[in-house]
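With one protein chain removed, the remaining protein chains of the complex are shown where they sit.
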Amino acid sequence: MAENDNLGNLLARRGISRRTFLKFCTALASSMALSPSMVPAMAESLAKAKRQSVIWLSFQECTGCTESLTRSSQPSIESLIFDFISLDYHHTLQAASGFQAEEAREQAMAEHKGKYLLIVDGSIPVAENGVYSTIAGMTNLQMLEDAAKGAMAIVAVGTCAAYGGLPKARPNPTGAVSVTDLIDDKPIINIPGCPPIGEVITGVLAHFLTFGAIPELDTVGRPKAFYGETIHDRCYRRTFYDQGLFAETFDDEGARKGWCLYKLGCKGPVTYNSCATTKWNQETSFPIESGHGCIGCSQPDFWDMGGIYEAVSEPLTDLRGPAVTAVVAGAAAGVAVAAMNKQSKQSAKDRHFKVSSETLDEELKK
Amino acid sequence: MDTALLIWAKSTGLQWATIIMLLGLTMRVIQILLLGRATDLSEARNSDVMSAGIKTIFRRFVPPQGMLQKGLLVYLSGYIFHIGFFIVLLFFVPHIQLIDSTLGISWPGLRSSLIDAITVVTLLALIVLLLHRVWNPVLKLLSTPEDYLTWALTFLPLLTGYMAYHHMLFEYNTMLALHVLSVEALMIAIPFSKLSHMVTLFLARWYNGAIAGRKGVQS
Amino acid sequence: MTKRIVVDPVTRIEGHLRIEAEVDDSGMIKKASSSGTMVRGIELILKGRDPRDAWAFAQRICGVCTLVHGVASVRSIEDALKYSIPQNAQLIRNLMIAAQYVHDHVMHFYHLHALDWVDVVSALKADPKATSELAQSISKHPNSSPGYFADTQKRVKEFVESGQLGIFANAYWGHSAYKLPPEANLMAVAHYLEALEWQRDVARILTIFGGKNPHPNFLVGGVPSAISVDVEAKGGITGATAVNMNGLLEVRNIIQKMQKFVDNVYLPDTLAIASFYKDWFKIGGGTGNYLTYGDFPTTSMDDIGSFMIPRGAILNRDLSTIHEVNLNDPEQIQEFVAHSWYDYSGGKQQGLHPYEGETELNYTGPKPPYEHLDTDASYSWMKSPRWKGHAMEVGPLARILMLYANGHEQTKELAGFALNKLDLPLEAMFSTMGRTAARTLETKIIADQMMSWMDQLLANIKAGDVRTFNEKLWEPSSWPAQSKGVGYIEAPRGALAHWAVIENEKLSNYQAVVPSTWNAGPRDAQGQPGPYEAALQDNHHLADVNQPLEILRTIHSFDPCIACAIHMIDPNGEEFLKVKVC
Partner (left out) sequence: MTRLQDIPVNTEITGLDAECNMVDAVLHELKQLLDAYLSSGETGVIDIKSMPLSATDYDSLKQRLGNGEISATASLAGDTEIYETALSGVWWVVHRNIDDRVLAEQLEVGRIPAILCAHDDDIRVARERL
């Protein structure tokens, strides 16, 4: 009976009307910044969709991405798990442990070969042949390559999986890399963020389920619908930046009046994400609204993008030391060159020796 | 990729540009100073040589009457571009923040919209100067590749800054990285091109002023 | 003949864990070992960074107990710099930590632990009407109609019949150790789903104060969330930050919502489930030694007397004597490496205080992939933290016992009520189910305490005190050339501390001893087992060696957080962390 079952029938049996479903799709489209005119078609195709097999692999991670997923309200994790996808393997959520868990993964890989969606969170350590992270005796590297073979597409959730993230921060002790660094023969969607917004994770999944294709991506593999603009561009405090009104500390008049946090190190201008519009946890707030600058967590290498409290325009290295050295060295070189110039001037002068009539005579006698 | 370029530009790139610029400039200034002047054995008509030199440094900021009338547009463009360039450099808040973090001094900035307008005017002034160079046959004949290069090196930081601010061409991070890189190119070129007048103009004017002052005339 | 069984991966925990156990013919565990298998080397990444940034890095040690490392980190820097914070900041931090407790404990119970006790498939056999009666008999929770449970059952049925079981596939359904009647199973499944929705809502306290969840923001010297109540609109926005009048009202609502769920769902469910598993109050007792650092100051972190959760140590289950604990005393907290893959310059038998901590790797285990570890030699990448030489259990049980031993009224009343209801003696707390019950009790105590902090915060704001940040020592140029400090917190999983050393405005050393290391660490030089080891040694009989449900119950009762436990290992060698049990 699983064969011809689709989401529409499932919903009908549960007494959920197509109106309700249309409303759900409307909300989804709105959160994904899709044109509202696409909604009816989207609802029709989603109703015909079957539950998508999903395998979720966790590597060098902190489980923050999974936690964030459970915070998504549109669609919620419950509806995702029960209605839209079949989450066949997920360490933190699945009931089975041990070899039964591994069996579930292998079964899903065999049964849905070429059709399952592979989701990865966490970076993959490759130093020392990948011994820094193993599951069931396999290195993350082996497990990823194995699971990627039969995947229809791969979704790298979180900055660690998308770009290497925290483990890759200087000096990258475990040789951590991203999914894109290792897999090049599958479509990959990056959903960066530390963690990404829950609604963004489920929104991208819903988009994939609806259209069966990956959404439009930017140059670093992020869906443009969610990562198309900088935080700064859509920030409610942007007008204060333009007016030159800045909070100077975390508790001054400007901080309480909601002035721009640029001087306190906000990375909003160089960070592409939808925190300022989608916001966090059911639109409750986002970092800047709660008084702290953006730390840039959806950008590649953001941990090394400068101190959290250093303004975007500040240099990343100490310039004073090198500057003093350069001036001293320049002065020394100047003196040396001047001395050399003097010397060559002198020798040129010397070459112009004076000739007297006596010496001329002596020369002629020879 | 984008961020990596920005990180490089703001760390390694900036560090080397600073080193090369300061090293080159100090070297040249020291060289000039050590060159010395032939001692003038004649009796000075005016012994206050120092103040005469300093006066000249400032007096030369004012254009001579005749020249101003002959080439008003060019003169004006030159002034606009120089003043605009320094306003944008010194009064845009992110730039002040950069100076504050390295030198520990800061001052109030101007609002971004004003800086934006000044940038446009400065860019236009630079374009006028370039057109003048190309259209004026005499000037064209006199121009060397270095003249075009230094023009471009001055023009690019303004242009890339403007484009980054308005999210043109590339995404912001890449454009910002290009902006920083263009500034670094300018910094590196300063000591080794005619751009070194940024520093040497003060020395040169002082010398001239001092000599003239010794003779008891204004320069 | 003993048989060796392997559970890898252990799921429904944070991080990657492997358990190996040797069982005899009767199914009794004779020997077990646990192993964490992932490392990132955050300690190395932190070296040379700005101490004010450290919280963000340290926080990413774990996304489940998402704020505890952030708080421990800012406190360590504040301790090093003698940096005092305004009272409002202290109250906001208390509220955030408390919210994390309530959120984390409920999620642990329903989404990580419940499936050890609840058989989802059995719920299909339940009678919704009887389930409704059961639910109404234990609680006044409004969602308890027969229709409500029928809907849940229908949803689960659709799901099971679809043939794609997803996260519920391949589990130990039908295992003989599942004892709940179908109705109790159905009620628990309904609450599993309800808790998912509830947690999403209550996590918003952290979003209001910290801007997002997981990984909310913190700040050395206070909290980043400026209070924008009554700020004039001129040149700014009225209520410009999330902590405006609406935000504060929302926090109050959420606190009430938390209390309600704990009182009406979590507490009754725990007692109901526990009543079917009373034998588990005799299994899985740990070392009998319990440690707390203390937390929730009413004044400041310097005033240990003002902590709501007191500091102390209990030895050999003797609640009549509370020993004093000092985190800076080099003789008290020490880490041993006798059975770990490290060397100390002073020899492997030595114990070192974290300030003097050394991380000299010396892997002597078998070459991976391997079948077994040599448990007589070194077998773990975790060190063994000890307090005055004793292996200590940390976490909810330790805290409840400490509160109880200190005569905390509410704790005595609650514990008395629960034990009375289940007809059990106080000693029953020293067990797997005791640990799970203690977690529920402390959730209630903390949830009840939250409103008083909130009221105090509102009173301060009303009185015109809106300070949340102390600017005085913000600039690194104002710091001494050298300083060091310890920051600690009672994390949901137990006592956590970070030791930071600052030299010339940068971090020169950073060490953390985390709850899961206290609980999961290997034996020390004296051969004393750690709490996991001791607990698994205590009376575990496996009904089916191929479905070792019993191991999961006890391991989950500790709420393992393995990324935390191996976050810091210096990773120049191989990564295995092995905890040998017995």
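Which chain is which? They are A, B and C, in the order written, and residues in each are numbered from 1.
The definition used in the following text is that contacts are C-beta pairs under 8 Å (C-beta built on N, C-alpha and C of every residue); 3 or more make two chains touch, one makes a residue touch a chain.
Computed from a predicted model, the values in this text were never measured in an experiment.
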item: Contacts of the hidden chain among displayed chains; value: A
item: Touching the absent chain when the full complex is considered, from A:E253, A:E283 or A:D304; value: A:E283
item: Contacts of subunit A with the absent chain, listed as residue ranges; value: 8, 12, 16-20, 22-24, 26-27, 29-30, 33, 35-37, 39-40, 47, 73-74, 234, 277, 282-283
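The rule is simple: only the chains that are shown with their structure count from here on.
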item: Multi-partner residues of subunit C (each touching 2 or more other chains); value: none
item: Residues of subunit B engaged with two or more neighbouring chains; value: none
item: Complex contact set, residues of subunit A against subunit B; value: 218-220, 230, 233, 241-244, 246, 262-263, 269-270, 272, 299-302, 304-306, 310-317, 319-320, 322-323, 325-327, 329-331, 333-335, 337-339, 341
item: Contacting residues of subunit A [partner subunit C, same complex]; value: 1-2, 5, 10, 13-14, 51, 53, 58-68, 70-73, 76-78, 81-82, 85-88, 90-104, 107, 128, 131-137, 166-167, 169-171, 173-174, 176, 194-195, 197, 236, 240, 245, 247, 249-251, 254-259, 275, 280-282, 284-292, 295, 303, 307-309
item: Residues of subunit C that touch subunit A when the two form their complex; value: 6-16, 18, 37-42, 44-45, 49-50, 52-53, 56-57, 60-64, 66, 107, 111-112, 115, 120, 154-155, 158-159, 161-172, 193, 196-197, 199-201, 203-204, 206-217, 219, 221-228, 231-232, 235-237, 240-243, 247, 250, 368-369, 466-471, 474, 547-548, 552, 563, 570-576
